[in-house]
Structures are given as C-alpha cells and as structure tokens.
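With one protein chain held back, the other chains of the complex are shown just where they sit.
A and B are the chain letters, set down in written order, and residue numbers restart from 1 in every chain.
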Amino acid sequence: MLNNFPLWPDQASTMASRVDALYIFLLLVTGAMALLVFACVAFFAARFRHRPGVRAEQIEGSNALEITWSAIPFLIFMAIFGWGAFVFFQERTPPADAAEVYVVAKQWMWKVEHAEGQREINELHVPVGRDVKLIMTSQDVIHSFYIPAFRIKQDVLPGRYTVEWFRATKPGVYHLFCAEYCGTQHSGMVGSIVVQQPADYEAWMNGASTGPLSASGEKIFAELGCSTCHRSDTQGRGPNLQGVFGKPVQLDDGRTVTADENYLRESILDPGSKRVKGFQPIMPTFQGLVSEEQVNDLVAYIKAISLSKPINGAKTSANRAVSGDSSDTEGQTPPLPSGSKVQ
Amino acid sequence: MQPTIPHPMIPQPVFPEAAEQKNYLNEKYGAWSWLMTTDHKRIALLYLLSITFFFFIGGFFALLIRLELLTPAGDLVQADTYNKLFTMHGMVMVFFFLIPSIPAVLGNFLVPMMIGAKDLAFPRINLLSWYLYIIGGALMMHCMLTGGVDTGWTFYTPFSTGFTNTKIVEAGIAIFIAGFSSILTGLNFVVTIHRMRAPGMTWSRLPLFIWAHYATSIIQLLGTPVIAITIVLVAAERALHLGIFDPKLGGDPLLFQHLFWFYSHPAVYIMILPSMGVITEIIACFSRKRIFGYHFVAFSSIAIAVFGFLVWAHHMFVAGISVYSALVFSFLSYAVALPSAIKVFNWTATLYKGSIHYDAPMLYAFGFLGLFTIGGLTGLFLSALGIDVHVTDTYFVVAHFHYIMVGGAVMGYLGGIHFWWPKISGRLYPEGWARLAALIVFIGFNLTFFPQFLLGYMGMPRRYYDYSHMPEFQILNVMSTAGATILGVGYLLPMVYLLWSMRRGKPASENPWNAAGLEWKTASPPPTFNFDEEPVVTWEAYNYDELDAPHKEEVPVAK
Partner (left out) sequence: MQNEAGADGLTAVHEHHGEAHAAHNPALLHHFAAPEQQRDAASLGMWVFLATEIMFFGGLFCAYLVYRRWYFPSFAAASKSMDAGLGATNTAVLICSSLTVVLAVWAAQTARRTLLIGSLILTMIFGLAFLGIKGKEYRDKFEEHHVPGVSFSFENVPVPGHPGEYANPRHAQIFFALYFVMTGIHALHMIVGLGIFAWLLTMSWKGRFSPQWHTPIEIGGLYWHFVDIIWIYLFPLLYLIDRHA
C-alpha cells in the first residue's frame, strides 16, 4: 500500500490466492483469444488491403469452421465456468466452526459485534488464521460488505441475514468498502479490517469486553418475558429452544425448515409466518420492539443454548474449546483454535 | 421549374439537372412539415437531432464525473451532486441515447429502404413514438433541472422507495414514456420486416442489419413492458407505501432487482445488436465481400435476443440469491457469450481474401472489433462466479459495460452515421477529418476505460465520490480523466464536420461506396417514397462479386 501505483490488491486471505489464480488463468486465456482475433484482423487487413485490379474472393462460409470456433470456445467457457463455480462454492460455504461476528449496516457506517461482546464501528479486528463468519443485516437500505484484500463481497440486506466468511492470512490493515450504492455518503462508508497475530488479537480482545452477545441476549430474553413461554422443559406454551438451532423444524403447515439464523430472526420478528407444529399462534411480533443489535443478541443466545449440549458432551468439544475468556460460562462461542498460526 | 429558395439546413443541388430531383428533404419546407411528417426518413432525422442533444447532455455529466475523480478528495461538487451526476448520466445515456440511438435513427431511416418498402408499416405510430420520446425527454430534462435523482440508474429498492427524497416518480414517468416510444419502434420494425418486404426479398436475402434489428425489436417488445410495470410499482410504492419492495412491510427488495434486470440486461442487447448489424454492413462493403457465414451471423442475433432474456440474475451474484441459481445464471451467461464470439469470428473471416479499403466507416468497424472483443472477453471474468464476487460493483464492471455500450454501440453508431451519411444528407463528409476522428475516439476511449479495469481489480467500488481513504487509486483515475477529454474531442469533431458537410460537402452519387443493398439503388437523398419504381429483388445479399465484376475501374471513394 506504500506504493503509489499498485496493480494488484494485497492477498490477505485464503480466498485471495484462489481468486487470483483463476484471474490469471482468465487473463492468459482471454489474452490469447484477443491476440488471436487482433492478429487475424491486423494480418488480413494488411495482407488483403485493396490493390487495383485485384478483386475480393467470395467465400460463402464453412460449417466446419463455424462448428470449430463454436465448440472450442464453448469448452474453454465451460472450464472457466466450472473453475469459477468451484471457487464460488468455497466462498459461499462457511466452515462449521467459524467464529461468528455480527455486522449491522446503516447509512453510513458499519457496526460490528463480536460474539465475545466487543463492539466496533467501521473497524473489524480479526486474528490471522481463524475462520470468521460474518452474519450481516442492514437497518435501512442495501449495502455491501467488501474487502478487496480478501476478494470477498456480499450484499447486506434489510430484513434478513446474509453471510460471508474468510480466513485472514497476513497481518495488516486492509480496506473495507461499502460496494452497493446507499446514498449521499456511500463513499464515506469505508473502514478498516485489522488483521492481527493471535497474541495481539487476544490482547485487543481482552481490552474492552462488555460480555458476550449471548449474555446480552439472555438478559433481553428474560426482560422481554420470552422465558415464560419458551421454557426449558416441555410444559411451555412456546417450543423449548434448547438444542433447536441447526435442527430441522416441523412447521404447522406441514413444511420442514432448518432453524438457521434467518429462521430465528424471522420467528422473532414475524412469529406467525413459520409456526412450529403443535403450538398455537399466540406469540406477538417483536417487529419495532427490538433493535437489529438486540435481534442479533437474541439469535446469539438461542444458538448458545442450542450448542451447549455438545460442549458438555464429548465429541465436538475439542474444536469448540473455550476461548481466552474463561469466565464465560456460556463458553459455546466458536473460539480461536489455540494452535492457529500464520500461513 | 421555379428556382428553389436557398435553405440553411438543406443541401442545395449543384448540377442543374439535379435541381429537378425531388427528395425527402426538399419535398416540403417549414418546421410544420417536419413536425407533422410521417416519412420514416424525416422522423429518423428528428431522432438524430434529439438523441444528439441528449448525448451531449449525458457526455457533459460524464466529464464532470471524471473531473471530480481527478483528485481523491471530493472537491469539485457536493456528494449529493456527484450522486445525481452519475445517476443522470446513466439515465440519459441509457434511456435517451443508447436505446434509441441506432434503431431510431439508422433503423428508422434504413429498415424500409433495405427491404424495398415505401415506409414503415405504421408511419403515424412512428411519429407518435418520436413524440413520446420527446415528452419523456422533456420530463427528464425538467426532472434534472429541478433537482434530479440520486439513486443510480438502477433505482434499487428500498433506497429509491423509502430513503431518497429526490424526484424518483418524475424520472420514472419519463422513462416509462420513453419506454413506450421504444416499444412502438420495435413493433413497427417487426411488422414492417414481416409484411412489407419487396417481392423477392426473402428472409435469407435480408441484409444482416435487418436481422439485427429484428432481434432488437423482439427484446424491445418483450423486455420494455416489464420495466414499465416495475416503474409503476416503484412509483406506487413510493407514493402509497404498499410494501411490495419494502422489507419493513414484508416486501422483497430482491424482487425489484429481478424485475429490473429482466429488462435491463436485455437492454444491453438493444444497444449492441443494432451496432453489430451496422458493423456487418460496413465490413462487407469495405472488404468487398459477402459476409462469411451469413446464416450463422443472422441466427446468432436471434440467439442473443433469446438467451439475453435468461441471464438477468448474473447482476445479482452477491445480492443474496442462492448459490444454485447463481450457478445456473453463470452457465447461461457463457451460453449468451457464444453467439457474440461467433459473430466476431465471422467478421474476422470475412476480411480473409477481401479487398479491404480503409475509409472512415471501416476504421470505426475495426475500432468496434477491438473494443467489443475486449468488452466481451472481460464479460467472461464477470460471468465466472468466483471472480464476480470480487469485481462486481467495482470499476471493473464500469469499464466492462462501457467497452460494450460505448466501445461497441457508439462506435457502431458513428460508423453507421458516416457510412450512410451520403444517403441521409446527399453529401460526402470530409474523409480525412473522419479518419482522424475515428482514431481520436479509439485512443481516447482506451485511455479512459482501460485503467478502470485495473482500478476495479484493485477494488475501487463504483459510485464513489471521494476516495481520499485510498489515494493509491489516483494515478489510474488521472489517466482515465485525461482519456475522457480526448474522447470528448473525438465526439465533438464529427458533429462539426458533418454539419459543415451538409452545406459544403461534395454531392453524393446514388451509391458512393458501390455498396450492395437496396438503399443504395435509389437517389441520395432518396425521394419521399424511397423508390421511383418498386424494386424486385433477384439477387442475394452482399452481391459484391456482381457489383465489382462489370466495371473494372476503382471503387469510387470519398476523398
């Protein structure tokens, strides 16, 4: 970034080199195709320029040639398509144990909440080598969370969650842009991604924590009286939320949906739309009563009480080891793997 | 014959015997005879004047945008003003210049002549379509002068429906009306091409310009109504808060994007297909050859029109659609790339063993080939899902679509204007100046837009007013702005010398290029009903072997 005339953004995530490899492949292939066309045009234009007394030779066409120059580009296109799709699926499939960070976009700033409770504005601190999943929503219009150095971008929509993920590979400070036009200060909706060594990150993390999101969520859960119906036994008027996250849910209208973040969010804001089988439509909507951040906290809480079982159990506890903040009894937050290192 | 009164706009015949010749320009005089005309050639000239006006309005906005981006800080205009500038630049250029450009000017002028008809099937509807265009344009001008719009030409909801306080509804109505003008032009072309062909003018004898316009018309007819209803819904949503696109009321902003791009992606083909038609005519004429693989070029136009309707969601790969629909739309985007590639190969092959002349229209055609090839190939980057995630909504996209829509469509438009200028005006343009202008446009264009590919891959998002956080982007932006000024000169030049040539240019013969096609078999400028005798076609398209065979002498070329 010190150079005043770079032609290439930093490669600072695992995705960057994959995208760049495809980009270079495309540069070579399309460069060759363009050169071929330009060379032919230039050569024909020079070689067959008009000379007095020399007439053009009429050629009707050639099916063999047409098939050739349709089939070969098509095969090349399919190779590009396949490779592009392969990279895309990697970009779009967050690892299951990625650390979760909630992002709320609004005109014209980014509000970031780490699962451990740290809140940032227009900045995101992440450690090198950890998979980080961003769960994003917008308070107003459509924005887009774009980190060129990581080669990732995802539109952030009001009214639903969208997700992107990355694993940073190189410490440094990188641009964060809003890439979807969002109004007057669109170009001011920029920020920094601070990638730190794990130790530095731990130090930063321990600096100013207000407690994990799930703890705030637990408090809101109690304050709003959710716990009177959503009891931790089977006697409640609402479904027991323990262990519900990530599981299929049988709905009243016969459909089955997976209880992901978007489902939890929708059930808080619009409980009637996908009601669990066997329960009455008695839950009021919380649209307008809770802020985007509070919805995030509630979702984090419900996820926490869903994932607590495997942690107490045996199998998955290894990769869900408790993070540095050992006082955190919720302890379910996907943590920084202790052995992570810089690539 | 009484002596004709000299008229500043009308070329005066030089030869006494030519003075007898009545043509569509001197048949009647006076503003009224123009405003009430149903002659497709006069309507084409009305369009030519009006779209030139909007081209320079849009170009002026572009120049202001480029000047603002000369420095990283926002120092020339306010942020809101900048947002309005790029919005109005997009709306004016897309809806009031590019979409009507070739179809409404060259198409209007040439479609009936090329198929041997006296006029379009519905001359009064043709005039109505120009008036709709003018009403839409006047509304757009009013909208601009009283505040403008700041949503970007894409009108994305919920920003456009709930968060901006600019004149969305007025701009929407302007585009709605202009859209109907476009629909009526398409309707006229389809019916004319089906029902008005001269005897002997079979489908496989049609010039490829006609095939291209036929394909374009299909898109205009089937795509435009969808944007019309989408605009109605946006306006209703904005006025009444219906909730159709507003997530706060249960609506889906992505539905808007689907409906919008269902038209606006094919709209790109409304711009580029006619340009491909023009280039095909020019390449055939100046290589003195029948076009290589006539049927492949013809059907690739239809294929582009059909596939063009199936790729809209490739604008939405990061918008929140599912990975599987992204997969399908990525695949289909490669499918639509194929017919374009086939066209490029066939044009190249047409040059082989030709007898190539380097007149100005041919220089534009060469420029088109170069720029369109780059534009098309960079489309392959954007269709590749993994790369699109990184470069979408950056300057990479801006550069790509300018290579197609300006490098492709405008090069074709200028090439066509030069090629048919002798037919339109009855005068030859100054060849030297025209070659110079073609060169300046080509150089200026590349200098303006090639750096933007690099900027885009660097990660500079589009629609950024201020990039003081990333000063590393400045050098490329300076190059781009420098190119834009050169490009501006390149676009002004033809206007100057073409106007000059209307009075001072050498009178054109019936067929100055010795070109094939019915439009060259009538006087320049043509009589009001195009042909003194209704033509009967007995030859194949692009019969350059016959044209060059009888007279061995040089092809007359404008000097």
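Everything that follows uses one rule, which is that a contact is a pair of C-beta atoms (placed from the backbone, for glycine too) under 8 Å apart; a residue touches a chain by one contact, two chains touch by 3 or more.
On a predicted model such as this, the values are computed, not experimentally measured, just so you know.
Although it is not drawn, the missing chain touches A, B when the whole complex is taken into account. Screening A:G53, A:G207 or A:P281 for touch with the missing chain picks out A:P281.
Interface note: of B:L259, B:A341 or B:M460, the residue touching the hidden chain in the full complex is B:L259.
Taking the complete complex into account, B:V190 is the one of B:M144, B:V190 or B:M502 that touches the chain left out. Touching the missing chain, out of B:G250, B:G432 or B:P471, is residue B:G250.
For chain B, the residues touching the chain absent from view are 117-123, 183, 187, 190-192, 194-196, 199, 221-226, 228-230, 232-233, 236, 240-244, 249-252, 255, 258-259, 262, 529, 533-534, 536.
What chain A contributes to its contact with the hidden chain is residues 252-253, 270, 272-273, 275, 280-281.
In this section, only the chains that are shown with their structure count from here on.
Residues of chain A that touch chain B in their complex: 1, 3-9, 18-19, 22-23, 26, 30, 33-34, 37-38, 40-41, 44-45, 48-62, 65-66, 69-70, 73-74, 77-78, 80-81, 83-92, 107, 140-142, 144, 146, 148-149, 151-155, 157-160, 162, 175, 177-188, 190, 270.
Put simply, chain B touches chain A in their complex at residues 74, 79-80, 83, 150-152, 154, 156, 158-159, 162-164, 247-248, 250, 253-254, 287-290, 292-296, 317-320, 323, 326-327, 330-331, 334, 337-338, 341-342, 344-346, 348-349, 351-358, 366, 369-370, 373-374, 377-378, 380-381, 383-390, 392-394, 454, 457-459, 461-467, 469-472, 474-476, 544-545, 548-549, 552, 554-555.
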